[in-house]
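Yeah, one chain of the complex is gone here, protein chain that is, but the others are all in their spots.
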Amino acid sequence: MDYSIDELITVLMAREVTNTDVMIVGVATPCVWSAFTLAKVTHAPNAIFHYIMGNTFVYEARRVSLLWLENTAISRCHRIHNSGECTLELLPHDTLTTIEFFRPAQIDQYGNTNNTCIGSWDNPKVRLPGAAGIPDFSGFYSRGQSLYVTRHDRRTFVPSEKLFFRSGVGYVNGQMPVAGGAGPKFIITDLAYLDFDEKTKKMRIKTRHPGVSIEEIQEKTGFELIVPNKVPETKPPTDHELKMLREKVDPLAIRRLEVLTGKERDEHLQYVIENEIKMEKRVMERI
Amino acid sequence: MDYSIDELITVLMAREVTNTDVMIVGVATPCVWSAFTLAKVTHAPNAIFHYIMGNTFVYEARRVSLLWLENTAISRCHRIHNSGECTLELLPHDTLTTIEFFRPAQIDQYGNTNNTCIGSWDNPKVRLPGAAGIPDFSGFYSRGQSLYVTRHDRRTFVPSEKLFFRSGVGYVNGQMPVAGGAGPKFIITDLAYLDFDEKTKKMRIKTRHPGVSIEEIQEKTGFELIVPNKVPETKPPTDHELKMLREKVDPLAIRRLEVLTGKERDEHLQYVIENEIKMEKRVMERI
Amino acid sequence: MAINKIMSLKEAVSQYVEDGDLVGIGGLSFWRKPISAIREIIRQGKKNLGIVTFVGGLDVDLLAGANCINRVRASFVGMELFGLAPRYREAVESGKLKVIEETEASIALGLKAVYLRLPFMPLKGIIDTDILKVRDDIKEFVDPLKNERLVAVPPIKPDVAIIHVPYADEKGNGNIAGAVWIDDDLSKVAKKVIITCEKIVETEDIIRLPGKGQIPMQKVDAVVRVPFGAHPTSCYPFYTFDPIHIKNYMKINYDEYFNTFIKPENIGDYLEKVGGIKSILNIIT
Partner (left out) sequence: MAINKIMSLKEAVSQYVEDGDLVGIGGLSFWRKPISAIREIIRQGKKNLGIVTFVGGLDVDLLAGANCINRVRASFVGMELFGLAPRYREAVESGKLKVIEETEASIALGLKAVYLRLPFMPLKGIIDTDILKVRDDIKEFVDPLKNERLVAVPPIKPDVAIIHVPYADEKGNGNIAGAVWIDDDLSKVAKKVIITCEKIVETEDIIRLPGKGQIPMQKVDAVVRVPFGAHPTSCYPFYTFDPIHIKNYMKINYDEYFNTFIKPENIGDYLEKVGGIKSILNIIT
């Protein structure tokens, strides 16, 4: 089956989930939520959702939603905490939660990230939302940090000296994180699956997506990538993965809001809103 | 009306409670629980119970119990926390909880206390239960520490050099507590109401209980007490206080377990147990 | 004799929010934000407020647009999938609004430090970030037991906390049906607390509600009933955020927004402007 880029990214993220994971569903990241839900209904039925929208653990999977996610996160949870417990206990802990995907506005060759500002901090061209909890947890995960970027370009992939603000810590100067975690593990983008060289801790192409050349990936990256002798093609989504994603997990394609821009995005947002405020659709389907 | 010593101590403690207090009910201190309950049903109707047995806030008053206090502490609570929140947040905080009575095994002239051991720490004659939370909270209370002792004698009231272990901090060397609280405020005993001299921070007789002489109090204290020119007699329990305490608050006189010893105590414990395991008495009366 | 803390929004804000205060705001981006109280703060023309909130969104943006605030402590400020927060951006980029860079843990620990009267709390997470370069009140130090690298973050003590909750009693017990976020900590450490609520219930009911009274009565100064008081943000389990209103908010001129939606004091008048019962039907769960 044909697939779109949001579908590819979502499927690749889903494949990272294991059956014993506790999957951290953040706010406003429908690709991640879709990926976790897809994993849950395909190969990881015992995985647990940890919803930040709710501060809850939830065992069952429900359809992805823009407007009604509080219902999904809260009404059927089997544990509820507060953000103090979430932030200071569950998230940095290695067993209580296990997998989280971060999306940086900028990332350098060592996996250091910036979500704080474009331009200088005290006189920013664009004030971005901020670090959130990324530095609080990313250095802790023993299985490493999971990252994704929906538009692979030189504005996002920058050399260290062009990272405007280091709001998330990767391999600073090639070192392991102080907090004891395994450091950045991989980045899933619209062009490739990238990981980090074990020795130099620099970013490396692991697989290139179907139809994408190594040259294109390098060209759209603001620093030199490590290119192994063999760079296989990314295994594309299977028909089953696509079918589940489209029909069950995220039929309104809310995930697409993470990849679209401009007018197209605005129209899709309108489409999602209109569909979700329809009376008869407010109970989130259990899948 | 005549009254017993447990009744006097309980009434005096009750009088310390104000209408806006949050009263910390510890475990195995029925005098304190009786006192708080008495205050609640007499002059402090808006006071809130904070039960350690339950880690709960409770607004309504119930009869004091030995066996069924979990029911009282939990079934009707309007807030429930865990000990982490209780110990690290509510108790040291100045508004969330406000009054707690501690009973030391030893106390010196500066209000330093010992609940850890009799004899040297590494070769104790008697291993006592331990510091519990006394040092964690006592230095914080802005209204000061409230103390009580059911048997005023030279084994309990000792000079600083005979305090075997300082497990609770009073005015160390006459200084205010490091944690910022007001320090020991008063001690209610079976002989007197004692407080501390504002300047020297040494223990002082404030009132002597009816029939007790200053000489007797001093004689039963292992250090020199400050004796003001005027030491009035303690105002004895009123008929209303006694009636409420005996008939409503603690009809089985469970509080007496804190003052009795030996065979008398054993028999009273048996009496309380027998009465409380009776089927028809298991719902704690709301008062 | 009975405790009764119920008052009007006007009274509560004028009595408990002072110019220059550090105001703790509950909720998350556009979920259960005390927006009716924010509108009242704007109407009363409060100035030089500081904000501390776990994740800011419409709350911070409205206050930035109205020039009520000069500093913000938040781990994140944004309008989620609706975009960056427009007035917040403008205020920060023009230098009018100071951002005190925080993370989730630095805020959570800063609040926790207040309870035990600690001058700091230790943290590993933010070591090696640039946050340390722009926060001179955060210091790296060597821990006294194991010589590990650590960072010391200072306490955060709000002057007043403002929390919207679905249920409250007149004594000030507040029940949050959904996510609590840091609202319990904000209430517990703030010097004064205002809660706005959808419904006033009896203490008997608080006892029976899941989660009971997460906001403890002894900390609460004012209880204000404002049905749909979080609109256009959500209040679980009653309604979700109003996506149409928020989409509109992202485009509309601020003065027009002020005149149409902030000026009306009466919640009914406001809700009529928002679209009346048909808009409410869109968002109730």
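Labels A, B and C are assigned to the chains in the order they are written; within every chain, residues are numbered from 1.
Quick note on the criterion: a residue touches a chain if its C-beta (ideal position, glycine included) is under 8 Å from a C-beta of that chain, and two chains touch if they have at least 3 such contacts.
Source: prediction; values computed, not measured.
The absent chain, not drawn in this view, touches the displayed chains A, B, C throughout the complex.
Across the entire complex, the residue among B:47, B:80, B:187 or B:205 in touch with the chain not shown is B:80. Across B:5, B:41, B:131 or B:227, the residue that sits in touch with the chain not pictured is B:131. If you put the hidden chain back, the residue from C:69, C:152 or C:246 that touches it is C:152. Where chain C meets the omitted chain, the residues involved are 105, 116-125, 137, 139, 141, 143-146, 148, 150, 152, 154, 210.
Residues touching the missing chain, restricted to chain A, are 20, 22, 45-46, 48, 57, 59, 76-80, 88-90, 92-93, 95-96, 140, 179-180 (touch as defined at the top). Contact between chain B and the absent chain runs through residues 27-28, 30, 53-56, 66-68, 70-71, 73-75, 80, 82-84, 87-88, 92, 116, 121-137, 139-140, 165-169, 172, 177-180, 257-258, 269-270, 273, 276-277, 279, 282.
Assume only the chains that are shown with their structure count from here on.
Closest to the middle of the protein, by Cα centroid, lies chain C. One inter-chain figure worth recording: chain A and chain C are separated by 27 Å, centre to centre, where each centre is the mean of the chain's CA atoms.
Among the residues of chain C, those touching two or more other chains are numbered 112, 214. Listed for chain B are no residues, as none touches two or more other chains.
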